[in-house]
Structure formats: structure tokens, C-alpha cells
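For this depiction, one protein chain was excluded, whereas all remaining protein chains were kept in their positions.
First chain written, first letter: the chains are A, B and C, and each begins at residue 1.
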Amino acid sequence: MVTPLIDNDTLDVDGLERLIERTIAGGIHGLFLLGTTGEFASLSYKIREELIERSCKLVNGRVPVLVGISDSAFTESLNLANKAAEYGADAVVITPPYYFSASQPELLEYLERIMLHMPLPLFIYNMPVHTKVSFAPETVKAAANIPGIIGMKDSSANLAYFNQISHLLQDRPDFTFMVGPEEIMSQFVLLGGHGGVNGGANMFPKLYVDLYNASAARDFDKIIPLQQKVMQISSTIYSVGQYGSSYLKGLKCALSVMGVCSDFMAEPFHKFNAPERKKIEKALDELNYKELL
Amino acid sequence: MVTPLIDNDTLDVDGLERLIERTIAGGIHGLFLLGTTGEFASLSYKIREELIERSCKLVNGRVPVLVGISDSAFTESLNLANKAAEYGADAVVITPPYYFSASQPELLEYLERIMLHMPLPLFIYNMPVHTKVSFAPETVKAAANIPGIIGMKDSSANLAYFNQISHLLQDRPDFTFMVGPEEIMSQFVLLGGHGGVNGGANMFPKLYVDLYNASAARDFDKIIPLQQKVMQISSTIYSVGQYGSSYLKGLKCALSVMGVCSDFMAEPFHKFNAPERKKIEKALDELNYKELL
Amino acid sequence: MVTPLIDNDTLDVDGLERLIERTIAGGIHGLFLLGTTGEFASLSYKIREELIERSCKLVNGRVPVLVGISDSAFTESLNLANKAAEYGADAVVITPPYYFSASQPELLEYLERIMLHMPLPLFIYNMPVHTKVSFAPETVKAAANIPGIIGMKDSSANLAYFNQISHLLQDRPDFTFMVGPEEIMSQFVLLGGHGGVNGGANMFPKLYVDLYNASAARDFDKIIPLQQKVMQISSTIYSVGQYGSSYLKGLKCALSVMGVCSDFMAEPFHKFNAPERKKIEKALDELNYKELL
Partner (left out) sequence: MVTPLIDNDTLDVDGLERLIERTIAGGIHGLFLLGTTGEFASLSYKIREELIERSCKLVNGRVPVLVGISDSAFTESLNLANKAAEYGADAVVITPPYYFSASQPELLEYLERIMLHMPLPLFIYNMPVHTKVSFAPETVKAAANIPGIIGMKDSSANLAYFNQISHLLQDRPDFTFMVGPEEIMSQFVLLGGHGGVNGGANMFPKLYVDLYNASAARDFDKIIPLQQKVMQISSTIYSVGQYGSSYLKGLKCALSVMGVCSDFMAEPFHKFNAPERKKIEKALDELNYKELL
């Protein structure tokens, strides 16, 4: 879930409500707050806490709520986890610390130590573009034996890596594998992956839920046109602008064009200007996006 | 195809013949010489030429032969392409130059210029781990319009990237997309990819051909156990040893254990010693590998 | 300055006092809290604030105090800066945001915006190993014109880069250039650099001050043996252990051996065990370290 913002320190409260209502109405199976798409790292703790509190209240148990607690500081991650538990979230999600680069033994020990105090079940979150460090397959295998660690989200887009980890843990059907990039969610689910945590579902929740369902059912008549739409979104809405942040900017801009929430972005990013916004409007038109709702 | 070697400058001629005969007998649809798995970059030009000549003779038109011509020097790539044409190869394959890092416009211009002199159709080959540079999706889109460029092999393992490129070129059904990592070949083919260039087929050609056929037919009863075997190979044979070269070392070691060809590796790599070889033997046993032949 | 810790959330208050007193006694020209050597990213905000407060009180104006305010979140950086101002620090220091990678125009805008609210003068801090992003020379040149930005600390160890930036700003003698790695401080100062922010001064403040003075005076009779000592420290105390964190671990271990402060390290790192500690003890002996005090 994106974090709707009015400025660097103010939630777009109305946008947040609209966003949550329409994703739940769209059939999503859960909500992940404060992930990369949620710009967690750019947000103050105050606003992160407010987001958790408001979102949990708005969801009110209709779907599970997962909360990102990634931080460079162990204690701040735990503080966030405690807030998440207090407000009724269902699980938390953590990347490796992202300033200092931990070695694999240090990463494993980090997880062991943080789980001693963790009030909620935890997913590990692989996001090497931003954190520099990947969880090695053997580290994941060992982490899956730490009580309370219940699954993994991988946003590396390296499906060979994620297939390898799923294979290493094939005797652990209770361990949940979720894939980040929506472009490969269908393929991951077709061969047994458990699901996707896909930013595009902020815009078109039903599209991604339908694609998940079709993939789980191996129904190619449905998969092919849905995957086509997903790739069109990726090649248009996420591909405007010249910097690494075009996915995030395009997504927030589209939500603003669609009237869902503000497209303000926390520092160090900025929302698209008029020319880029025009391109997003055009891309939405070409998608016949109203049919996707 | 691996390059069977007796020492740094001597082909294992008998091994080469056994390797080619058994992969063709296993049903492969083509042979790719002098790719990364073929250690092309570590081989002298003399031995590269000898390999092309001998392989083309041995294959004798039974399957298409593709020849890697990647080089840091434009002229040496063309020289190799001319040799490949002379000996009857069907196409050539090229990565970006891998010492100097070209920008995207420079990469495109590089392809345009080299195609002016190219005697055979060409596949572009994305291998960023070794070449540092990726072909950007827009570069591939433009390259697909250069006469003579007929397809792409992607070994990035980033399936989101490769899906995006396939999507950008959906109006070009004549352009061929082949994926490197065997761990994701099935998933790629399930959603329309054209095939795999998979190192494991040196060992078990039938396994990978069967998986390709099952994936193209969307026959999950067959896919699931075959994919299981592919992942077992990846998690055992390719995962012995501590350096980045464990895939190549494991593959050549397994071929030696199976009596196919020598496991000598060209500098800067070296074949496994006895303890690692024991692990490969054990991994092959656990695969019941004779049933895979 | 290292951050002396008893555990993840408790300052080693006695150690902090000893550390500050002996570095001031050693003649240092200023104190930099909450830099990379201070493990800032691993510390909770509570403990960062406590460290600022206690240190400013202990220093009590005897030398300037600089405070690291780097954070992935704009607002948390400002919060820290306000605390630093409140407790009487003299300046603050900031890296690029280190989760999301900003482009150069975004980096410059980030600095412009944060300076609108900044209560203290600011140094920019280049640390690409940890932040992934470098300040491009042209970005530094533009940043030097933002009111309140008074200097730069570069920890890239790329002295060609830092020389180039100093050259670009040669008409700005008021802009201060300080270099991170102590191994090159002398060379930087010899050709006009303004100083070093050197972790080794936690152990041997006089050594680094003497080397700075000798370098500023171009007194090679003094420089050569002092530089020799600095390189010996680098090759021994900072080179124990196999991971990227050996500098930090060796430094804290040596401080503990010398009786200055605890060697506890915040997650995700851990202090050296007995065998590594033995090596540090031996290295200190070989340095005749008591003569360096």
C-alpha cells in the first residue's frame, strides 16, 4: 500500500480511507503497510505510527494487516513492531539493516535476536536494490526455523533465486512465499508460489486478485489477457521519467489522476510535473482503466 | 554447451563428440557453443576456432548451431562470426563489450555497426553479472529493428525485466526470446517465452527438453515433477563450493563423473578437488540420475 | 567518535566521559558524534539524543561539536538537528538518504529543502559504500552555494574525486574539506586539504593531531614516522576478522583493551571474541601504544 501524504509530515487521511476501502472492495487478501511502495524509509516515526493506527482501525479485521518495521536500528524496528501489535496488526515485515551491510551469519543472528522480543509473526523481506544485502538461500533456510518467522517476501525480481529458496524449503508448506514484482507474480504462483505483494493493486486491486486466482487455478484463458494488462501497466505507468523512482512516482500519480489520493511524495522524491502527469493520464486512458475497477 | 578441455589449450575431442551425440540424442533443439557455460572468455582464439569447426562437423546439420562471438574487441567478434559462417553455423550470439562499459546509445550503435558486416543472424545476449551492462528494454526494442538481429538470450535471472522486453516486442512474433537460467525456463515458457538455453542440458538433455515441451503444452502433471528435478540439480550440483563459479565447476564435475567429458577448466578457474567431487557424486546418486538419461 | 555502549540501548556513560576527556587532552580540534564510526544508524533515537546531550555537556565548549543527523527520513534528520542545536552543538553532518537512492538533482533539492529549516551550519558527508549514492562534483559545487552549508567530509577514499571537488571550489576558501580515511589524511592536507575526521583518534588523538600539524607544516621529518604508525594501525587493528566491519570492531576492541570504554557493538554487529581480541592486544603491543598516548 502506498502512503497517501499531503506533505512530508501529514497523512492524506481521506485518501487513505478511499484507498483502503477500494482495495478491500477489490478483493485483496491482505494489506502491507510501510513497505518500499509505502515509502516507509522516508517517513518520520510519528507518521508511521499514525498510519498504522488509522489503517488498522479502518481495516477493522476485514483482511490481515502486515506492517513494515524495517530500520537501520534494531530498537526502532522493535518499537514499530510493538506499535503494530498494539493497534492490532497481524504480522510484521523486515528487510536487512540498510546502512551497515551485515554478513550472512550476522544477518541470521540479527533475526534470532530480534525474534526474542517480537510481539507478532514476521516475514523477512528481500530487497537488495535498496538494502545492498540479499538473504542467502541458506540464511533463509535457517531463519525459517526461528520461531515466529512465518514467511518471506522477495522483491529481487530474480525468480531463479526465489525458486531456489522455495525448493530448499519444500518440506515447510507452512512457510509462506510472496513475490514483489507484479510482472512475475503469475509465473511464481503457477509453479506453487503463494502470492504477490504487488504495488499495482493500489490502483486496480481486482486485476491483481483475478490474476492471482487464475494463476492458482492454472486457467490460461484468464491468465493471458490479465498478464497482458499487468505488463501494459508496467511498460507505461511505471516507465515515465528517467530516474530509479519512476515506478513509485508513476503509481502515486496514477492514483491521483484516478481521484484516490494525493500524489505528494516524501523527500527525497517529488511528484511528477504536468508533462509526466499527462503521460500517466494517457497511459490510463489506453488501459481503459475504468473497466479494470 | 560446455567446452570439454584436456588442458588450457587442448580440446577433449572424444568428450566433445560424446557430449554432442548425447545432447542431440536427448532431443535438444539447438546447440549454443562458446557461451558463458562454454567458458568462451577463457579460451584462446585458436581453440575457439577449433571448437567451432569440430562441433559443426559433428552436428552436421542435425540441429541448428549458435556460436558465441562476444569479445571486448569489435574486430575479433567479427572474425569469429566469419569463422562460424565458414564452418556452417546457423547464427551467432553477442554480449555487450565487457571491459569498457558502453552507454545505451553506444550499445545500440555498436550493434548497428557490427551488423553491417555480420555474415549470420544474431542473437543479443544479456549477461550483466559478467559484462556489468544490461541492454535496456528500449535498446532491445530498437535493436530488434536492425536487419539480422533475430532474438535475445537473457541470463539476468530478472524475469520481470525479460517479461517487460517480451511485452514491448509483442508485435514482433518473429523475434525469439530465450532465457538462460534453467530454474525459470518453465515459467518463462508458460507465459509465452520461446525457450531456454540451459546449461543443465549438457548433463540431462532429455529432462530439459521434456520440461520445455510440458511447459509449452501447459501440462502441469508433467511440469511439476520435472521442475522439481531441475531445482534439485540447482540446489545440489550447482551449489557446492564457495565461489561464484560453483555452477560451472559443478556442471563440469558432474559431466566427468558421468563419463561424458573431462572436467578440466580453463584459467582462472580450476576443477573441483576430491572432497567437492564426492559431493557431486552424492548429488548425482540422490537424483537417480540414470533415470534422467 | 565511537559511541560507547553497554548494550543496544544503554550508553557506557563512564566510557563516554573517559573517551571525551582523553581526546580533548590529546589535542583534537573538534568532535564528530554519530558518524559511521559512531554507529549512528544502529542506534535508537532515544540513545542518539542522550549521546548528544551528554557529550555536549561534557565537552562544554572546549572544542566544536559536530553531530551526524543522517537518516532515510527528512523529518527525523531535522528532529535530530533541532536536538543538536538545543544541546549546544556547533554544526551538523548529513549523508544522502540511504534507502531510496536519489538522483543528483533530487539530492541537491533535498539539501535545499532541508536547509530551509536547519538550525545549525551543515557539512555534507560522502559515504558511498553505505549510502550507495555519491555527491557528484557538480552537486557539491551547487550545494556550496546554499546558505548554511559550510563544508564536506568525504569518506570515499577516492582522493582523485575529492581533489577534483576541492579544485572546483578553489574560489571558496571558506568551504571546509575534511577527509575520512586516516590513511590519506596527510596527503590530503599536504596539498591544501583542511583536515581529517579520523576514527583512529579515538585511540590515539595525539598521533593524528601531530600528523595533521606536521602535514599542514609540510614537515616530512615528522610526517614519515607518524604516517608509518597510522599505516601500521590500519594494517593490524583494522584488519582482523573477515567481514566488512573489521575496522569498527577492531577500533572498539582496542578501546576496550586500552581501558577506555566498552567494546559492545549495536546490532547488526558484535564485538570480537577472545581469539580476535588476542590479535588486537598483540597489535597494540607491537605499536608500543603507550608511547602514542
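Just so it is clear, contacts are C-beta pairs under 8 Å (C-beta built on N, C-alpha and C of every residue); 3 or more make two chains touch, one makes a residue touch a chain.
Predicted model only: the values in this text are computed from it and were never measured.
Contacts of the undisplayed chain with the visible chains, over the whole complex, involve B, C. Residue-wise, the contact with the chain that is not shown comes from C:183, picked out of C:183, C:210 or C:263.
Among B:85, B:102 or B:216, only B:102 touches the chain left out of the display. Check B:29, B:62 or B:130 against the missing chain and you find that the one touching it is B:130.
Chain B residues in contact with the hidden partner, per the touch definition given at the top, are 8-9, 39, 41-47, 72-76, 79, 96-103, 106-107, 109-110, 113-114, 130-132, 242-245, 266-270.
The omitted chain makes contact with chain C at the following residues, 137, 157-161, 163-164, 167-168, 181, 183-184, 186-188, 190-192, 218, 220, 223-224, 227-228, 231-232, 234-235.
Quick note on the criterion: only the chains that are shown with their structure count from here on.
Chain contacts here run in a simple line, from one end chain through to the other with no loop closing.
Overall, the chain located most centrally, as judged by its C-alpha mean against the mean of all protein C-alpha atoms, is A. Ranked by the number of C-beta pairs in contact, the top chain pair here is A-C. In summary, the pair chain A and chain C forms a contact in which both copies contribute largely the same residue numbers, shared numbers making up over half of all those used.
Between the CA-based centres of chain A and chain C the separation comes to 35 Å, rounded to the whole angstrom. The residues of chain C never reach two or more other chains; the list is empty.
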